[in-house]
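Of the protein chains in this complex, all but one are displayed in their positions.
The first chain written gets the first letter, and so on, giving A and B; residue counts start at 1 in each chain.
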Amino acid sequence: MITAAVHEREHYLNASYGIKSWLLTKDHKRIALLYLATITLFFFLGGSFATLIRIELLTPTGGLVSSETYNKLFTMHGVAMIFFFLIPSIPATLGNFFLPIMIGARDLAFPKLNLLSWYLLVIGGLFSLFAMLAGGVDTGWTFYTPYSTTYSNSYVIATALGIFIAGFSSILTGLNFIVTVHRMRAPGMTWFRLPLFVWANYATSLIQVLGTPVIAVTILLLFCERVFHIGIFDPALGGDPVLFQHLFWFYSHPAVYIMVLPAMGVISELISVYSRKPVFGYKFIAFSSVAIAVLGFLVWGHHLFVSGQSLYAGLVFSFLSYFVAIPSSIKVFNWTATLYKGSISYATPMLYAFGFIGLFTIGGLTGLFVAALGIDVHVTDTYFVVAHFHYIMVGGTIMAYLGGMHYYWPKMTGRMYPEAWAKLSALVIFLGFNLTFFPQFLLGYLGMPRRYHVYPDEFQVLHVLSTAGASVLAVGYLMPMIYFVWSLRFGQMAPANPWGATGLEWKTASPPPVHNFDEAPIVTHEAYDYSTVIPEVIEVG
Amino acid sequence: MADLTSHEAQASSHEAHAAVHEAHAETLDLREQFNTAEQQKDASTLGMWLFLITEIMFFGGMFACYTVYRRTFPEVFAVASSSLNAVLGAINTGVLLLSSFTMVMAVRAGQLGQRNMIILLLILTLFFGGVFLGVKAIEWKEKFDEHHIPGQAAFHLEGLPPDQQGHAQLFFSLYFAMTGLHALHMVIGVGILSFLIWQAKKGTYSATYFTPVDVAGLYWHFVDVIWIFLFPLLYLIDRHLGK
Partner (left out) sequence: MTGHIDSIKTYLAVLLALLSLTGLTTWVAYQPLGAFSVVAALGIATVKMLLVSLFFMHLRHSNQLTKLVVLGGLMWLGILLVLTLSDFATRGWTGVPGK
């Protein structure tokens, strides 16, 4: 007698097969996975450039690569990581997957536009990848004129075109999210019952929609100047390169909030579930996300303090830059208050959340240092700034991204990851990160310029420490790659709500059905109402 | 505490539950992700308006460049501006305004479900758009003949000394960049109109579903508004000073 075959429940992964069912999908969950694959590839690409940079910096006189090549390495590291990894990261993967489910909808407002967004990222990525493989670009990810328009002999146009196209991916995703949150919430899902992750992605979408078009037109003008010699920024014609910088940073400063706001949204979810407490000061956190989005547009001139911007403009921008720290601090204080008298669990996602709070605080505080005009004159264009933004982008965003990936892995795949290995890699990443980037604060303060590969001998010790840290960090990043894949086949089957979390996403099966819910949900509870949840059997930490 | 009474909740649940099942049969005016046709129309309209504000910021970058350089080189900009044909520009502005009129009339025909009127008015809009682009092409050709194309070695603007020729090039760079980007948007608009005419001929639109015409209209009007600002800013700088 043959044992009866187990009839597998239908869900979004097995409902249809074949490459067309993925490449022509309208399902936001599948699109999220398409994005996941794409950005992971770009993470490795950016990481490879970082590896080469750190190896080069082991010795004071370089030697591995020429100066011209080194210029290309840091440029391409920045381009790959910022435009093709960090900017899409959380919104396009976790946001795409969970935003509709969290609000009780069947999909985003414009599913086909969502798929188009992914294709635009891929096409843009291919242009930039072509540029990198064909010979590279050496202008710095900031493309300052007149070097980028007139003097550089590298693949500026191809790279810029790639970023231009990817920008539209970002704009359309933001547009999609905004319409979805406004128009597709389930009955009873009022604004103040939304998970804070939704608020964070909503605020991020505002930035994407308002800011990205400006860098798009700036790249267009750069393109015109380089190809048609229509000199908008050419000093020989009376043009002003600082105007380029204004337009570039009008987007690129808010862009850093595109990169960090969704991460903060993830942290709000993690802190709450692993303290088994509602987030302290829900409305403050919700409004602070919008405040960061708005205030983030008023500070871009702090990137131009020593560029030739007028002193009075510098004063204005410095003054405004202090304000944008306030909503971020409110979040950190509120997360901490959430922990107080909470029932703390040390599951892997919570370890990442703790890491985020500590490292983001350091990154954010050092942001205040550089916002001060006097200090910035000393540390601008040094490794101090490099350390500052890596503390936020890597110590902050990437940790939150990994925390979110671990937290949502059971829901997305129906499998648990191996907890012991996950905890170990979180620790390795934390240690590796600090060893890599803390020495860079010291290097910068002592005068090591950024974008240089030849340096005075006395800086070598700190550089060696940093490179050692980078090796550890690389190992830490590889570990989840391995065990996540392993878990797809061998991981423990995940129940609908392994963490005992609140939120509509935990009320549907793991993995969710194609239309997210078997029955359309009606929301009658406030957010983070733990009285309604009974955790299932999974015990962690 | 709960937002809905349990009776309302049950009723909504039933409606929403039914909507989950109804939604599987997808129609143009009610796609499966939406619960009602009105929700879909609202979402589409909001989506288009959001897209238009991205366009405001997109063109806005160029307006920022324009503002900075006009402030810095006011006399050069005035001389350069006077080399443009203001009457032709004004007539072209009128043509575009006319096209906005026929476009909104087409949307109105959509609201009334008047298929033939929709087609006629869209064709008229397309026609006026084409006239605008034709005049633009003539203007650009004129600039080429007069050696006012920036980036060319032969560039020369009469009435200005050699050390200000570079500044004049800045004006024309902005002129071509801004009117060029605008013209590109017109061309895309022409493409959209063609698609709409084709669909209208197939009978796709009715009084209950004419959203594509509606949102295309918003796009078309927006492109018109951009021109409403481009005309005085490019063609009418300090004309009272004479040439």
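Following the convention adopted for this analysis, contacts are C-beta pairs under 8 Å (C-beta built on N, C-alpha and C of every residue); 3 or more make two chains touch, one makes a residue touch a chain.
Everything numeric here is computed off the predicted structure, so don't read it as measured data.
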item	value
Omitted-chain contact residue, chosen from B:Leu28, B:Leu160 or B:Val225	B:Val225
Residue touching the undisplayed chain, where the options are B:Glu38, B:Glu75 or B:Glu158	B:Glu38
Absent chain, residues of chain A that touch it	182, 210, 214, 240, 242-243, 246-247, 250, 297-298, 300-301, 304, 308-313, 316-317
Residues in chain B touching the chain absent from view	38, 41-42, 45-46, 49-50, 52-53, 56-57, 60-61, 63-64, 67-68, 71-72, 86-87, 90, 93-94, 97-98, 100-101, 103-105, 108, 111-112, 217-218, 221-222, 224-225, 228-229, 231-233, 236, 238-240
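FYI, only the chains that are shown with their structure count from here on.
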item	value
Rounded Å distance, chain A centre to chain B centre (Cα mean)	33
Chain A residues touching chain B - in the complex, by the definition given at the top	105-111, 171, 175-176, 178-179, 182-184, 186-188, 190, 193, 209-214, 216-218, 220-221, 224, 228-232, 234, 236-240, 243, 246-247, 250, 515, 517, 519-520, 522-526
Interfacial residue positions of chain B with respect to chain A in the complex	1-4, 9, 12-13, 16-17, 19-20, 23, 32-34, 39, 42-43, 46-47, 50-51, 53-55, 57-62, 64-65, 68-69, 72-73, 150-152, 166-167, 169-170, 173-174, 176-177, 181
